[in-house]
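Omission of a single protein chain aside, the complex is shown with its protein chains in their original locations.
Let's turn to chain A:
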């Protein structure tokens, strides 16, 4: 039952919303002169239309309109006034007409011509000529014959009602306002609760003097004053956004107290959004060392919106451990799929150290969100130390790792000067001791290779790594040189 009631209400609403309003102008009555009015029949016609569910502009309002526009003649209108009826009265149609005859003697008779004019183009779209007299209404048995003008008028109204073009009036644009706008602006379209909203509308029509309408902005059942600009047709206003999230349509409310008329013109809508977006960052290409992400060449920063919503802008910034900004980038709209940082700052190559990455985003309403991450940059080479130990005739090299970044791989190879391999060892962890046996240290050549988990690589000559291997040879050479010099000096001496 409730469903049918709702459907009936909807149907009635649509029926009323789709009907176009009609302004019934006072009927001219041709009698002794051309400018008599028949207000009684005019009001009857308006009442008939109202009974037929047609919105009708009140006759008194039409009279006020005629007075304001100095319309002194009846039965017809100039195109200009027809157009004004649309803008001032909101009438889609005007009905003008003439009582062509109305007399009691020698027999009651009544004649009426009506013209229905569309105000959008000032075109006559329907006409009606009605006439009736008691002689024409005679019946065979004489029962129910009208004998007075009032009786004839009822017949004429019934005829009018029957011929009225309902179809024409129902095909007018549903709910359309007759007030035309040259410009409408609502800014911003998305904002946070309590922020200031600005709206502006310029009407095409210009009303002057006492006919200036009272204009205000209407939102969510509340009205806000509109200020008229110097051009006489632009209205501006501002008001704080609602506290509750949601979409709010803005209407321009135009009222003409003299005509008891008000028009509501939709200007647009705005959305109040008080919920901030939720953003996070994921780092790829890093190693977790002592609970902290560290990289050496490049790191991929992948931003993620945990609650999807459109963004207006974003900013990615890098800070040194001291808090100094070393570089940033920003953009509008959605976030890129990923950022790649190669360890560069705005002044060049960034030093090894700890950095803070901060990602800020703002949604369309301006709600901010932030995500940050600490990140270590380490480009230093693995640090391998070696010591040479001798046990009787055998030698042993002890290798150890002194860096903070764990090693991924290491290798040591030693040869004689002739290229004979003495030892080759490799592994993943240090320290380790490598026995050399009774190798001749003077002939020893080779290298130590190490690569840490970040990919930093070290290849170092074993003679640089073990200065002890070089010192005896150097001492011998010096001794030899001194000996040669001494001998030469002795010879010369």
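Here is the rule we use: a contact is a pair of C-beta atoms (placed from the backbone, for glycine too) under 8 Å apart; a residue touches a chain by one contact, two chains touch by 3 or more; residues count from 1.
FYI, contacts and distances are computed from a predicted model.
Novice: So one subunit is absent here. Using its UniProt record, which name fits best from "Transport permease protein", "Formate dehydrogenase major subunit", "Glycine cleavage system H protein" or "Penicillin-binding protein activator LpoB"?
Specialist: For the chain missing from the view, the UniProt record says "Penicillin-binding protein activator LpoB".
Novice: So which of A:40, A:53, A:107 or A:145 would be touching the chain we can't see?
Specialist: A:107
Novice: Using the definition of touch stated at the top, determine which of A:58, A:122 or A:302 touches the missing chain.
Specialist: Checking the options A:58, A:122 or A:302, the one contacting the hidden chain is A:122.
Novice: Residues on chain A that touch the omitted chain in the whole complex?
Specialist: That gives, for chain A, the contact residues 30-32, 34, 73, 75-79, 81-82, 98, 100-101, 106-107, 109-115, 117, 122-124, 126-129, 131-133, 135-136, 138.
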